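Take a look at this one; I'll ask things after.
The complex is shown incomplete by one protein chain, all other protein chains being positioned as in the whole.
Chain naming follows the written order as A and B, and within any one chain the residues start at number 1.
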Amino acid sequence: MKRLKFAKSKCIGCQLCAQVCSAMHEGEYIPSKARINIESYYDKGQELKYKDSFCILCGICKKQCPVNAISLEEHITVDHDLCIGCGVCERACPKKVVRIRDEKSYICDTCNGDPACVKICPQNALTFE
Amino acid sequence: MILPVLSSLMERSIMKITIQLRGSLVKYFQGEKERTVEVPDNCTAEEALRTVGIDWTAVKNFGFVAVNGKRVMIYDHLKEGDELKAYPKISGG
Partner (left out) sequence: MTMLGYQNKVLRVDLTKKGAKTEPLRMDWAEKYIGSKGLAIKYMYEELKPGIDPLSPENKLFLTTGPMTGTPIPCSGKLSIAAKSPATGTMNDCSIGGHSALQIKYAGYDMIILEGALKEPGYLLIEDGNVQFKDAKVLWGRGSHETEMLLAEKHGHDHSILSIGPAGENLVPMACINSDYYRQAGRGGIGAVMGSKNLKAIVIKGTGGVKIPDIVESTKKITQILREDTLQEDNTFIYDFGTTAFLEACSDGGILPRKNFSDVTDENWTKYNGEVLLEKKVGKRGCGSCGLGCGNFLKFGDAIVEGPEYESIAVAGPNAGIDDPEAIVKFNQVADDMGLDTISAGDTINFAMEMTEKGVHDFGIRFGDKEKQIEYLKLMAKREGVGADLALGVRKLAEKYGGEDYALHVKGLEYPQYEPRGSWGMSLAYAVSDRGACHMRAYAPNEEVFAASIPPYTAEGKGEMVYNLAVFNAIKFSLCICDFWATISFERMAELMTLVTGKEWTEQDMKDVGERVIHIARAFNQREGFDRKDDTIPKRLINEALQSGPAAGQKIPQEAFDDMLDQYYAVLGWDKNGIIPEDILCRL
């Protein structure tokens, strides 16, 4: 099974990943609604740090979901007809990728095996392997 | 007796120079930045580059050339032992 991988030494913090993710799923460039969130920042101006929220397909969200709304085959799928927006998946996600919005859970679906974030990452920090 | 005379005649028409490439031009040296090459004696910078396969007019972002650390015109002449540097165009500040 292919997974997203992130090499932070290559990341330039451009946030193009979040922009294209949101474009493909939400119809706008709106990183706050993206299903990937990678940022870099200077901590006290002294250290370059990274916040890397991306789905590693660990499956913890699926295991914890109390209504079995989440399935995992080649990627995560959330059945919004079943999802009650309880937020257990959001709290359990170790990479803080999952977002609850309007009482539904939104999780990366790897763009069905052809992730847009990987295609745009200009320095190839994001790969799918 | 004849051979040494002939070979010394031929040596007079070539000279050795170093060519250094900068930026994206290093691809013409397969990634090496510098080579010592033999070129026609007293040739121009343009001719020297042609002997190593660089036609500056065909390189879209060809910049400029310098000899021994000083910019010269592409048609200026070189001498033995010169260090010829070729740059791509660069911009910004």
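Please note the rule applied: a contact is a pair of C-beta atoms (placed from the backbone, for glycine too) under 8 Å apart; a residue touches a chain by one contact, two chains touch by 3 or more.
The shown structure was predicted, so the numbers you read here are calculated from the model rather than taken from an experiment.
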{"item": "Residues of chain B (touch criterion as defined above) contacting the omitted chain", "value": "22-24, 27, 56, 60-66, 69-75, 85, 87-93"}
{"item": "Chain A residues touching the omitted chain (full complex)", "value": "9-16, 19-20, 22-24, 26-33, 39-46, 48, 51, 116, 119-120, 122-123"}
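One rule holds in what follows: only the chains that are shown with their structure count from here on.
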{"item": "Approximate Å spacing (C-alpha centroids) for the pair chain A, chain B", "value": "52"}
